[in-house]
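Everything below concerns the one structure shown next.
Of the protein chains in this complex, all but one are displayed in their positions.
Note that the chains take the letters A and B in the order they are written out, and that residue 1 is the start of every chain.
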Amino acid sequence: MMKEGVIITKISIKRQGERKHFQIKLPKDTKFIIGIEYGGRLISKSDAIKFAAAPKAAPTEELPKTEVIESVTVAVTIEERSKTFFKRNQLIGELKLQSSEESNWFYSTDVFGADANLKYGDFSNAGFNVNDYTHGNKRTEEIVKVDAESTIIQGWYLDALGKSQKVDINYEVTIYVWINVEE
Amino acid sequence: MLKATKKRFDIKITQANSTVSDTFELDKNIVKVHGVLVTSDKDDLLYYRGTQKIEINKEEFFPENYESKLLMSGINVAPKQRYYDLGGVAPGNGRVQITYKDLDDGRTVFAAYRVSLYLDCEMEDEL
Partner (left out) sequence: MTINLALEYIPRRMQELGYKADYYIRFRHLVLQPNEEQTIDAFNQFYYLVEEAENVRVESETGVFDLSESTTNEMQYEHQSKIHITNYLSGINHLRFIQVIPKHKIKTTIKK
């Protein structure tokens, strides 16, 4: 009988432009890796932070249970503009995962902050505040299939947030590796 | 061929009234865990102050607040009888987790001590 489980790994980023290598050990009884998910949270920021991106950019990553820290909202006067233009999302960093067998590098992603374009194309002006939990897509893991003979997953995470702000930001990225376990 | 082997895992208790949790992994060739026991370099502290939760492959064998004195065996116990018999547990993913809690008891004075978890296992000789 097959059971599903998840292995949670937390990567701590403290310096701007930091590249953190890590290894994730798969339990002995794993059959396959079946999915990958990621999330994160901000731990501390310096006062000098300015958000280079659009009005609603906030360094919170998308995950239902993430603690939301702060979102910087600019005054309503430019609302008209913000409805018509596609905003740039804040890139937090890049993540890549490698297995030890044939799959090699099997996962790669850009980690973004909250989606700043949830309100894109909404001309209703209904006054309903748009948020990840009201308008965002349901978050599920990305499906992969990697044989667990791999034993170890290697990977790295490269910071982009601190690098773009030119300041050391302390945050944590969480990687969820979904696995299939033989009972 | 199956062989008997004993594994030891140590944790260090450095602060009074603290909880120390650690996870260890059994060797891949271990097929069964037969028994457990706990010891310490300061066994009076372990006896009076200690409780622990022990899990093997995420299955809880001893709950939180299970006193350490119940898993200790003195020198008056025959060596072969010292381990608490679990009845032959399959290691599963091989992970053993111990969550140890140290509490003041009014009789002992705290000093940093080591707690060791011993496991009586059976291993497969030919891989």
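Keep this in mind: contacts are C-beta pairs under 8 Å (C-beta built on N, C-alpha and C of every residue); 3 or more make two chains touch, one makes a residue touch a chain.
Note that this is a predicted model, so its numbers are computed, not measured.
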Chain not shown: contacting residue from B:Asp27, B:Asp44 or B:Glu64: B:Asp27
Listed residues A:Leu42, A:Leu97, A:Ala114 or A:Ala148, member touching the removed chain: A:Ala148
Residue ranges of chain B at the interface with the undisplayed chain: 2, 24-29, 31-32, 90, 94, 124-127
On chain A, residues whose C-beta touches the chain left out of the figure: 25-26, 28, 30-31, 100, 148-149, 151-152, 154
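Keep in mind that, in the parts below, only the chains that are shown with their structure count from here on.
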Mean-CA-position distance for chain B and chain A (Å): 38
In the complex with chain B, residue positions of chain A that touch it: 27-30, 181
Residues of chain B that touch chain A when the two form their complex: 28, 91-95
